[in-house]
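Every protein chain except one is present and positioned as in the full complex.
Up next, chain A:
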Amino acid sequence: MSEATVADTRRLNSKPQDLTDAYGPPSNFLEIDVYDPQTIGVGRNRFTTYEVRMKTNLPIFKMKESCVRRRYSDFEWLKNELERDSKIVVPPLPGKALKRQLPFRGDEGIFEESFIEERRAGLEQFINRIAGHPLAQNERCLHMFLQEESIDRNYIPGKV
């Protein structure tokens, strides 16, 4: 290699990192757990609710910690709102399991323990995926879903 000038491959100068930035908590902390399924009601009017607990340090969320109860149809509502109002590709929800709701099944149908666990895991994956999306974070429906006691289906959709 007898080049007239050898390329300079030394690193470019960079600012040294502030130690509080290096060792402090990261600015992207966001954790949402979906757990504690509870079946409410009797007979044909039964339904399952899940606790949705969020912990975050993102400034876009008003509350740094929140805990609400939601059912499957609430997740469906959120998915529909996001598909209509935002430009993002919304991840899939776990299945509706209509077959499980038919009568004359040998098992508990949609109240079967293994099914509830499967659904819980799917809902947790769904909400974590969507809550981390920068565009979804601008939608009022997401904030209402995560941080308000109950969902007002007559709300005015919009951006935060």
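Assume contacts are C-beta pairs under 8 Å (C-beta built on N, C-alpha and C of every residue); 3 or more make two chains touch, one makes a residue touch a chain; residues count from 1.
The rule we apply is simple: contacts and distances are computed from a predicted model.
**Q** Looking at UniProt, which of "Methionine--tRNA ligase, cytoplasmic", "Septin", "Exportin-2" or "Vacuolar protein sorting-associated protein 26B-like" names the chain that isn't shown?
**A** Checked against "Methionine--tRNA ligase, cytoplasmic", "Septin", "Exportin-2" or "Vacuolar protein sorting-associated protein 26B-like": the hidden chain maps to "Vacuolar protein sorting-associated protein 26B-like".
**Q** Considering the whole complex, not just the chains shown, which residues of chain A touch the missing one?
**A** 2-4, 7-12, 14-15, 17-18, 21-22, 26-28, 30, 58-60, 91, 129, 132-134, 137
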